[in-house]
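A single protein chain has been omitted; all remaining protein chains appear in their positions.
Chains here go by letter, A, B and C, matching the order in which they are written, and residues are numbered from 1 within each.
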């Protein structure tokens, strides 16, 4: 683990969990990464999930976040498929 | 009991029951009596209830009835104070 | 063809919302709206007062026939409504106790269940012959409500 990287906790739900095969993972990201950078990083790491990742929403520390949002060090980030329950 | 009279069952609720002191009574009325005639008959028979009787509603066979409604022989008539529950 | 359940009763028993819901949930049902009215211990609208308990009475056979009529009115206005339940408790009822209940179910939440239940409770108060006597620390009195039937109702 490089000293210069940030660590985040990534939570995966529903279809995203099924595609990537994990509920929760610790992930290194470049300091200054935005949601769009994380999306690209995950798409590169899980090419079979790249299509699905385009339509997902992200939250940072339990608030929905746009592609332009900055991800702070130590953040709890979640990937949300665009489906809801009731 | 005169052969020429009609018989009705009178039901009393809430304040009317308290004033007249009965829940239910059998009553003779003149054939052709309307609600207004029954109101007058009861007011004469229970003078202390005459004021209250002015503001009551009547039902005939479980349907609300106006002063002009005819009371058939054998009817179930009820006197309704103008208060409701919930 | 599916028969849609309509439940109505005047009862001295406690209301059980869970039981009512299961009785008006069909295989096609996905949404329910309930309204319940409770006895207030204290009332501040108008002149404030406290209530020890209420005595409810009903003209039961007429009340049930009016409930049946209200169910017909609801089904005419909101044909998507599946189950309807209306229950009025009578007897001595203490603060916090649910005294009246209406529930409507439908397949989805956006086809009138809220409006149907709202309409139903307004009509119950208007045309169902139920009276309540307020028993408070200082007095007892019959309570006026929204009771305003039209002839023939």
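One rule holds for everything that comes next: a contact is a pair of C-beta atoms (placed from the backbone, for glycine too) under 8 Å apart; a residue touches a chain by one contact, two chains touch by 3 or more.
These numbers were taken from a predicted model, which means no experiment stands behind them.
When the full complex is examined, the chain removed from view is found to touch A, C. One chain of the complex is left out; on subunit A, the residues touching it are 11, 13-15, 57, 59, 62-66, 69, 78, 80-86. One chain is missing from the display, and on subunit C it is touched by residues 15-18, 21-22, 25, 27-45, 95-96, 98, 107-109, 113-114, 117-118, 121.
As a convention for this text, only the chains that are shown with their structure count from here on.
With each centre defined as the average position of its C-alpha atoms, the distance from subunit A to subunit B rounds to 76 Å. Centre-to-centre, using mean CA coordinates, subunit B is 27 Å away from subunit C.
Mean C-alpha position of subunit A lies 49 Å from that of subunit C.
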